[in-house]
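Below is one structure, written out as structure tokens; comments come after it.
Left out: one protein chain. Kept in place: all the others.
Which chain is which? They are A and B, in the order written, and residues in each are numbered from 1.
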Amino acid sequence: MSKSVVSAIRKDYLYKLAQDGKRMDDRKFDEYRKITIEPGVITHAEGSARVRLGKTEVYAGVKLELGEPYADSPNSGVLITNSELLPLASPDFERGPPRENAIELSRVVDRGIRESGMIDFEKLCIEPGEKVWKVFVDLYVLDHNGNLFDACALAGLAALCTAKIPFERFGLGKDVPLPLATSPPISCTHVKFNGALMADPSLDEELIADARLTIALDEKSHFRAIQKGEAGSFTLDEVKEITKMAQSNVEKIRNIFKKAVKR
Amino acid sequence: MVKIKEIVVPGQLLDEGEIKPGQGAYRDRADGKIYASRLGVPLKRRDFINVIPLTGCYLPKPDELVIGIIVDVAPSYWIVDVNAPYPAVLHVNDVPWKVEFGETSKYLSIADVVLIKISRVSETEQIQVSMRDRNLRKFVGGQVIEIQPTKVPRVIGKKQSMIELVKRYLNVWIFIGKNGRIWLNGEGKSTRLAIKAIRQIEKEAHTEGLTDRIKEWLEMNKSENM
Partner (left out) sequence: MEKIKLIDEKGKRIDGRGAKDLRPIKIKVHPLNRADGSCYIEWGTNKIIASVYGPKEAQPKHLQDPLRAIVRCNYDMASFSVDERKRPGPDRRSSEISKVIGEALENAVLTNLFPRTMIEVNIEVLEADAGTRCTGLTAAGIALADAGIPMRDIPAACAGGKVDGKIVVDLRKEEDQAGDADLPIAILPRTKEILLMQMDGDLSEKEFYELLDLLADACINISEMQKKALLDRYKQEEDVEEDKETKGKKTENKEIKKEEE
């Protein structure tokens, strides 16, 4: 009943609209849907956030555990990002271990966090080589209506920015906020179809897209992470155009984000 | 305050008498009484008590016209998604063209949108559809939207009154499949308004005075449009 086969009529209609500079929900090519970020929704998690991007809905939970550091970075805490495309979220999602789509999503969100230097990993070290804090960021997708990359990235970041280290639960003292070195990068995802480039794809736009490009920019507008997906291609000019769109959107989204996490 | 018709929930008592349970209702063998099995609006019709459901899937019946999407192509038939719990088969014998074995994709490909008729539903729930009748065809251009199949009768209206209202005011071609898929074709802005009207009807299907409200809304938007 809620299948995701895009009919030829729907595809042609989206193509036609795009030729006239329009989208099916009346947005401009570079316009985002309504974003709502609610941190602290899961009271027992160390950090959490619920993000709605249009009708897409995801929850992020941050949990910390004590564990051993990786051998090649004995003084650093550990970050593990995982995403679950729940069967709730789409008739196309099945129960089971993450497959390549979920894995790509996890790794892209992870890179956005990791490469930004946002988490001060050294401050998460308790005993070099022996004991560090392991930070788990789990992204649960509840409703897939397009652009899981940005929704999950925002949820993960909001959960981290409002997270605490659970010293109390481990009998090690009082809880403190998770140490963050810099402000987070904001990622923007775009798709291309029929030569048109648009930001924040809706479900149908994503399903008919030839190619997808996610760019994460920090406060200095430096590139921190990029991911190109799907089998189509981008010309260099198209990448430049997308970068321009991202630069203006990142600023807007960052304001929404800052207000939500109160930083 | 918008008046809504009475709505019942599954398990709610409907009747204790001689009446028979129709759609959305069942008789409990333990006490002989009739209860609702669906969330919907109760309706007595002849000697049946029905519950017109507010939500639920489309169950095809022979001779119904539906809008389908081709989801698979085989050498001598196509599989069509008709928005039902079962797939539908369109055989080469049931289309207006003479299709050679293996040439099926030349006529209809995956994702094509077609106006077809339910021929029969077998004992094993296999749905057979046909495109033989003169008015049946592949749709080209326009737009397709989906509404809840349970709302189709309300969107059509008594003797087509509701949908004719929309067509007349906005000058848009509209075809409503019994399975909840709707094809529209017209000028851009008018089509968008038609879709808005249909969505509003879908949302308020269980209320009273809907036809008047829609007429008012169409009047307002038509003059703004001009």
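The definition used in the following text is that a residue touches a chain if its C-beta (ideal position, glycine included) is under 8 Å from a C-beta of that chain, and two chains touch if they have at least 3 such contacts.
All of these numbers come straight from a predicted model, not from anything done at the bench.
Asks: Name every shown chain in contact with the chain that has been left out of the document.
Replies: A, B
Asks: Which of A:Y13, A:Y59, A:F193 or A:F234 touches the chain that is not shown?
Replies: A:Y59
Asks: List the residues of subunit A that touch the chain left out of this view.
Replies: Answer for subunit A: residues 1-2, 41-45, 48, 55, 57, 59, 61-63, 65, 82, 84, 86-91, 95, 97, 136, 138, 140, 142-145, 169 touch the chain left out.
Asks: Footprint of the hidden chain on subunit B, which residues?
Replies: 1-2, 4, 7, 9-12, 24, 26, 28, 30, 35, 37-39, 53-57, 85-87, 124-125, 150, 203, 206
Here is the rule we go by: only the chains that are shown with their structure count from here on.
Asks: How many Å are there between the centre of subunit A and the centre of subunit B, using C-alpha atoms for each centre?
Replies: Centres of subunit A and subunit B (C-alpha means) sit 38 Å apart.
Asks: Going by the contact rule at the top, pick out the subunit A residues touching subunit B in the complex.
Replies: Answer in residue numbers: 1, 3, 5-13.
Asks: What residues of subunit B sit close enough to touch subunit A in their complex?
Replies: Subunit B reaches subunit A through residues 57-58, 69, 71, 81, 83, 85, 109-113, 139-144, 183.
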